[in-house]
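What you see is the complex with one protein chain gone and the rest in place.
In order of appearance the chains are A, B and C, and numbering begins at 1 in each one.
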Amino acid sequence: MARGLGQYILIRALMIIPTILILYTLVFFFLRILPGNPVMAVVGTKNIPPEQLEHLMEMAGLNKPLYVQYFDYLKGILHGDFGVTLAFPMGKPVWDYISQRFPATLELAIWAFTVSVLLGLITGVLGATKKGTKVDTSMRLYSIIAYTLFIPWFGMMLQYVFGIHLHWLPTSGRLDPGVDLHTITGLYVLDSILTGNWEALVSSIRHLILPALTLGIVLSGAYTRLVRNNMVDVLSQDFIRSYQARGVPDRKVLWYALKNAFIPVVTLMGLQFAILLGGAVLTETTFSWPGMGTFLVDRIDYRDYNAIQGAVIFFAFFVGVISLIVDIVYAILDPRVKY
Amino acid sequence: MLLEVKNLSIYYYTLTGVVKGAEGVSFSIDRGEWVTFVGESGSGKSTVAHAIMNIVPSPGRIVSGEVVFQDRDLLKLSKEELREIRGKEISMIFQDPMTSLDPLRKVGDQVIEVMTVHGIPEEEARERAKELLEKVNLPPDRLDYYPHQLSGGQRQRISIAMAMAFNPKLLIADEPTTALDVIVQDSIMDLIEALKAEGTSIYFVTHDISLAAERSDKIAVMYAGKLVEFGTVEQILENPLHPYTKALIEAVPDLWKEGKVRAIPGYPPDLRNPPSGCRFHPRCPLAKAGLCDAEEPEFEEVEKGHYVACHFPGGWRG
Amino acid sequence: MSEPLLKVENLKKYFPVRRSILETLRKEPPRYVKAVDGVSFEIARGEVLALIGESGCGKTTAGRTILRLIEPTEGKIIFDGTEITKLSHEALRPFRRRMQIIFQDPYASLSPRMKIGDAIAHPLLVHSLAEKEEAREMALKMLKRVGLTPEDEFYDRYPHHLSGGQRQRVVIARAMILKPEFVVADEAVSMIDVSMRASILELLESFRKEYNLSQLFITHDIAVGKLIADRIAVMYLGKIVEIGPTEEVLKHPAHPYTAALIEAVPSIARRKKEKKIRITGEVPNAANVPPGCRFHPRCPFADEKCRSEEPKLIEVSHNHFVACHHPLI
Partner (left out) sequence: MEIAGKIAEFLFGKKPGRGMMLFGLTIVLIVLIMAIFAPWIAPYDPTQSSDDVFAPPSGEHLMGTNRLGQDMFSRIVWGSRIVLYVVFIATLISMAIGIPLGLVSGYYGGKTDRALSVVMDSIYAFPALILAIVIAVVLGPSPLNTAIAISFVYVPTYFRMVRGQTLSLKGQLFVEAAHAIGAKNREIMFKYILPNLAPTILVVFTLSVADAILTEAGLSFLGLSVTPPTPDWGYDLRVGQPFLLDGYWWLVFFPGVMIMLLAMAFALIGEALNERVSLGTR
């Protein structure tokens, strides 16, 4: 069994490759269907000497035939080379940015994810166990409202109330100015604990609260709905009544029902993570959070196609890894999964 | 008297109206007695079974009646008192063995749990679980299986093993063999009979009156939420008094009987809006206008232990 | 006996077992579920053959394969002298008119979004047997014929307005409007309430008389088989183990499995029974068929020969065949 699971994980891991390839191909060709070329896009209509243009083209690898570029870049990725930036500051490895920005996004994602799942579970179970009552209706409304909250707006409202009006929490950045933190993982909360820097810990948590709540609440709506519906479904099944008929205490029965209702939620988590990353772009922009999202938006302003390409492919890889983890968790939780 | 059900009514409050799942049902079961409830889908036979355990699924509600089990009304017990009876004094087996076990837990854990929630230490329960599996003719290693790894028949055996954990006073079997093939059905019936031999009373639900014929002591016939006839096997099968009972017997194909079967004309009624008077009157050959469609017949004892709710019991005999 | 309407020879249907990614990568040989494994029989015009067996014995697959709703793996299906096994879908269409099927589940065999009248009329349009108006008229007549009156009211109803018994009448009407010569009735009454089963059976019987309709009546219930069939075939794990005239098979079962099946059927007429044959266990997985006689692991009479050698169908009495090394008669 254990060996089977190990091999399953391996094979499932290999299956990320086509997904990333497809997205890479899509993005690669998308970014090249525009008239002119990426370098032209950056320099615009500025009159620059032909030799300098030539040099720029070479630096970006754009003077080679398309298919050579395609495979060159692919080869580069395998060595962690995501190309260089084309716009200010020019010629810096994209990977340097990614390695610096990604931990910030990951930290935000982890907290937002936790908030969303916890909120979704609580509200969903509440709705299902009080099915048909006012509580149920409110939970369903909560689900729809949370789902349709517009992240920047919701973020700004929280900034306005808790930051600007009440002065409780900071509204931008990851740390208060003047707080020093020696980074190890790039996840500030973790780093503060690892280095025993309590001032930084408090500061980083305070900075996390509003962005994580914003993103977490918006994402929780989908969980509320799914948990509620699954739970209602499971609670109406025979095995639940058969537990009751055997004298199993209600508390335990509810727990078993939750376990069953949770399995489809695991599948949703994979997809939700993708939505979470999309939402992170908006959240980071709203809260000036120095992550992958603000990096992407930054580069968009410069029309820096190499950097955009690098960032998107990295996102694809990350999404692939998450779906792998989700599948493994699923296989462990559900004995019916065959591998 | 082990179980006495008095005037039990269960309604389902659905979005499209109130379905009167069972109405005014009264009967009793003696110690060691096997009573089979026969009826078509929607007749209320399973609803009553669920009500005895007080596990009527939502949106159903018990609206009136008493379920007196060993001199205590089960419907008035506290949650904890009821929980102690469930699975220990009264056990239940469900219709669909595919859905009546938790798919995420090993069957062994589920069997053991029946005993631990009623105060038996884990270790002892594990030993007894093995014995129970042997009793239902399953190898003890099946305890380590997940439900999806077992066949329907094997799962139903697991359910019976759980029901046997405490030598219950009453076993409620809700169509336990409907999803199974005849040969497996036969062996499951043998197991239930074995349980009865140890003194357990059986409340058995089936739509197949011939299955009722073979092993039960008494038969209860239900139609459209009403108990229409109740008596010993001989009384019901050899001297049926309700026209529905008679029609039901004649509608079932029988390997050992020559001649045709006869359908009952019409369709079962919609229980949101049941027929007035006797609920069977639109399909009944004896129905008399002004009486059967207006006045509900009383459920009365016509001979010793033989009850019927009909204005013309046995009326076809002239 | 004249030329049979339907002749099935050595019909086989193997389903490949879905392999996990691991198994595919390890290049493990593909395994098959041998749902139907060499079935042969004939049905005369106007004859009803009951195909009886427990769930998983392959009876339903056999019925569908004969109609080529599932493609056979091997064997021949000869309908009215023409082999239809290898016909293209286009060439098969005229035969679709002549052979029909009635499914077990009346809830699933009608499209929820199609008026039942249109569902009945559609076969006529498919085969260009009538124009729209005419098809409607014929469908109305058919509704009346199967007892769904007032027919013009029923025509416009959707399946979810109907009870199970009524739906099965619609399904029968849809199959019968083409005036087929042969019908596969797959457990046609097992999901119908007991009180209405007899009327559905009567309806089928009336069509047999009217169209001289041959039927392959697939059922798990021998008692139903007894009621309607001229002959009975008993299937076990993809093979016919016994076939013969209904009376003969029921009174003198030659295969231990048939005998056990008969004994297990509950009955009002024979209330207290004593068991002569007791078989244990359950039908094995069709992906893992036992060697020799397939029934030997459960058979009380099994010996060495049964474990190694597969029995062939032999005639034990007139027209009564059994595949057993130790037939009971």
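Operating definition for what follows: contacts are C-beta pairs under 8 Å (C-beta built on N, C-alpha and C of every residue); 3 or more make two chains touch, one makes a residue touch a chain.
Note that the structure is a prediction, hence the values are computed from the model and not measured.
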- Note on the structure: The one residue from C:Arg93, C:Lys251 or C:Arg307 touching the chain left out of view is C:Arg93
- Query: Looking at the whole complex, which of A:Leu187, A:Val312 or A:Ala331 touches the chain that is not displayed?
  - Reply: A:Val312
- Return the single residue from C:Leu178, C:Leu203, C:Val249 or C:Val265 that touches the missing chain. C:Leu178
- Task: Touching the absent chain in the whole complex: find that residue among A:Leu74, A:Leu149 or A:Ile325.
- Result: A:Leu149
- Item | Residue numbers in subunit C that touch the chain omitted from display | 64, 67, 69, 92-93, 96-97, 100-101, 103, 105, 108-114, 122-123, 126-127, 160, 171, 174-175, 178
- Message: What does the interface between subunit A and the hidden chain look like in terms of residue numbers?
- Response: 18-19, 22-23, 26-27, 30-31, 33-34, 140, 144-145, 147-154, 156-157, 159-160, 164, 270-271, 274-279, 281-282, 285-286, 296-297, 300-301, 303, 308, 312, 315-316, 319-320, 323
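Simple rule for what comes next: only the chains that are shown with their structure count from here on.
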- Task: Please find the two chains that have the most C-beta pairs touching each other.
- Result: B-C
- Task: Average the CA atoms of each chain to get its centre, and name the chain whose centre is farthest from that of subunit B.
- Result: A
- Message: Using Cα averages as centroids, what's the distance between subunit A and subunit C in whole Å?
- Response: 54
- Query: Whole-Å distance, subunit B centre to subunit C centre, using C-alpha means?
  - Reply: 32
- Between subunit A and subunit B, what's the gap in Å when you average each chain's C-alpha atoms? 53
- subunit B: positions in contact with at least two other chains: none
- In subunit A, the residues touching two or more other chains are none
- Item | Of subunit B, residues touching subunit A in the complex | 50, 53, 55, 57-59, 79, 83-88, 90-92, 94-96, 99-105, 113-114, 117-118, 146, 148, 159, 162, 172
- Note on the structure: The answer for subunit A against subunit B in the complex is residues 131-132, 236-239, 241-250, 252, 256, 259-260, 263, 333-336
- Message: So in the complex, the part of subunit B that touches subunit C is made up of which residues?
- Response: 40-41, 137, 151, 153-154, 181-187, 207-211, 213-214, 233, 237, 247-249, 251-257, 260-265, 267-268
